[in-house]
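Other chains of the complex are left out, but the ones given are in their true place.
As written, the chains take the letters A and B, and residue 1 is the first residue of each chain.
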Amino acid sequence: MNQTAQTDPTGNEPQGRPRAGTDLRTVRSNPDYWYPVAWSRELKAGKTIGTRYAGTPIALVRPEDGGSVFALEDRCAHRQVPLSKGVVNGSAVKCCYHGWAYGRSGRCIDVPYLGKGKLPNGVRTFPCREQSGMIFIFPGDPDKAETTPLPPALAQTANPGYKTRYFGRTVGCHYSFMHENLMDMNHQFMHSKQMGQMKPRFLGQKREAGLVEARYSFARTGGKQPIGEALIFGERRDASEKFQHRDVMTIRTEYPYQTLRIQKGDDDPVMDLWIVYVPQSADELTNRTFGLLSVKRPGVPFVLDLAWPFLVAFTNRIFAEDREIVELEQKAWRELGGDHNVEVFPVINALRDLLVECGLPPAQPDA
Amino acid sequence: MNQTAQTDPTGNEPQGRPRAGTDLRTVRSNPDYWYPVAWSRELKAGKTIGTRYAGTPIALVRPEDGGSVFALEDRCAHRQVPLSKGVVNGSAVKCCYHGWAYGRSGRCIDVPYLGKGKLPNGVRTFPCREQSGMIFIFPGDPDKAETTPLPPALAQTANPGYKTRYFGRTVGCHYSFMHENLMDMNHQFMHSKQMGQMKPRFLGQKREAGLVEARYSFARTGGKQPIGEALIFGERRDASEKFQHRDVMTIRTEYPYQTLRIQKGDDDPVMDLWIVYVPQSADELTNRTFGLLSVKRPGVPFVLDLAWPFLVAFTNRIFAEDREIVELEQKAWRELGGDHNVEVFPVINALRDLLVECGLPPAQPDA
């Protein structure tokens, strides 16, 4: 592959081009990163739940005794049925079918009808970590887990000056469509029913190893400011000149995560989003979204808390529109048998290059 | 292929034969004809809707200014999402996602965030025509559209002496099953719950270039005349001799359309049906039916209008039985991996030959 990052700050190039080489929608996500696979609140002490990463079933187990969560391949070594259908006993999980038991190490530690000296092999384990209300696993090479960083604070979850929404859903498309959707703010056109007419101005981009960033400002050209937006900005705005192009929105894909921040001048962001799209099926054409949306609290206490349902409903409507369109993109890809995207926006081409470079090549058909 | 038209007027041949050569259910419909893809009433001014022909998605656009409908391939050149999800502005359609705009010519005439001098390529267009309450496109070679006739009046839609039912539905089978179903009137056996026992007599057939025709008369051998039939014939009939074999039913496939007319003597038809089966999926194993059923008005005004709901209910029951059986034929074809039809009725073999000759050979697997 011969892929060069686009750095033309005008945001324009003469004519769109289909990307040569690998079809981006067949690029597999790189497993050598930490990926959330469940919300912490989903898993009570003494319970197990089943989840997925790119077709691999994963059982998460939270011991009865308050020990940390651990992650096993979610197939009993005996008959491959999900261990997450089983029973947690102390810090071990027993398969629901014939009672084979496994500990944190994945070793089989008991088969009720077999002597202890001749136990069969166990199951695969995954490094596991809990942070910011999510349970993460490291699906790749376990030796890299320790040295692979995961920022200790995601969005502003650790900052009392913010209120955070934890949201997620399963979306029927390759994760790359999600990254493109969020970074290309020209798609504000699609949200005009929710947002009114917003004209984006592209301010520039940054391309570094493992990272692409786009910056925008906006002008309202029609419609009224929605309440949801007023809550985020902490103020009512009309269409007058003084509010035009006043804030900077920075969207960054720092592989494999994505962030979106809105800043008024040099202040702390008024909104800070952290989001990741975790492949579900083996073909990676579905993903589960884990998002943290932190909104800065205004001076008056509890205002944001009282208004929160409006903000939730507003963002849900936006997400529903985004979800519909990326699923339509995926459907077109299936019907056409490949990626026919003709991209004219350089920062999106830079993002596409990044996702190809950081991901894994398509699986071989006979693999 | 070595296929000869059958012209034996007795309607019988010694032993059924499976057809040599091409499997009829894999023959693609010939795109060099006009096909209806929507009802006129489905598309309001200033709106766009999505439809299909044999796997090709089509956006129909009716301009705001009262201009004629036009048809584009229903995939934005940018990200292949349906243009029919977009917004009509004057006589252009804007993609719902990033606002790329296309005119009647299919050219891309605006990308909101790109200079006018460097617009990307547009999308494919289809010749489009509106007639008899339907919107037709010409999916094949556009140069042939002008010289390919479409009769100006279909069924008796232009004749005030008739009332016409416009009906349609999607049926899960290859269009050839539909043609065979209607032309083989021995299948009256299937409708005996609705129609009573009707014994068909085959009167003869005609085979010309692009055309097969079958003629029948009928005798009632049991059951009562249904109200629906009485409405069509404009008279109550018992099972007495004088009504036996009195009328002639003529069924014609004039590729790709089909008609069915019932005549008492030399009068105008009491019923005149025009129907076509438009392939929906790329494998053409589903079709959308567009039918015009014209019934002659009796001498007394409004009688037919008042009784119309009975006629609608009656024909719906007939259609439901036909639909079930052709979908069972398609299911058997799938399970058996091919066409095992053993046809003993010469006119149906002639029809099968016609559909193979006029259609396109099966798509190559690697095409």
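Keep in mind that, in the parts below, contacts are C-beta pairs under 8 Å (C-beta built on N, C-alpha and C of every residue); 3 or more make two chains touch, one makes a residue touch a chain.
All values reported here derive from a predicted model rather than from experimental measurement.
Engineer: Going from the 2 copies shown, figure out how many the entire complex holds in this file.
Structural biologist: 3
Following the convention adopted for this analysis, only the chains that are shown with their structure count from here on.
Engineer: Using CA atoms for the superposition, what rotation angle relates subunit A to subunit B, in steps of 5 degrees?
Structural biologist: Best-fit rotation on C-alpha atoms: 120 degrees.
Engineer: Give, as an integer number of Å, the spacing between the C-alpha centres of subunit B and subunit A.
Structural biologist: 47
Engineer: Using the touch definition up top, name the residues of subunit B that touch subunit A in the complex.
Structural biologist: Interface residues on the subunit B side: 55, 57, 75, 77-82, 85, 94, 96-99, 111-115, 118, 120-121, 282.
Engineer: Under the touch definition given earlier, write down the residues of subunit A that touch subunit B in their complex.
Structural biologist: For subunit A paired with subunit B, touching residues are 11-16, 184, 186-187, 189-190, 200, 202, 325, 328-329, 332-333, 335-336, 340-345.
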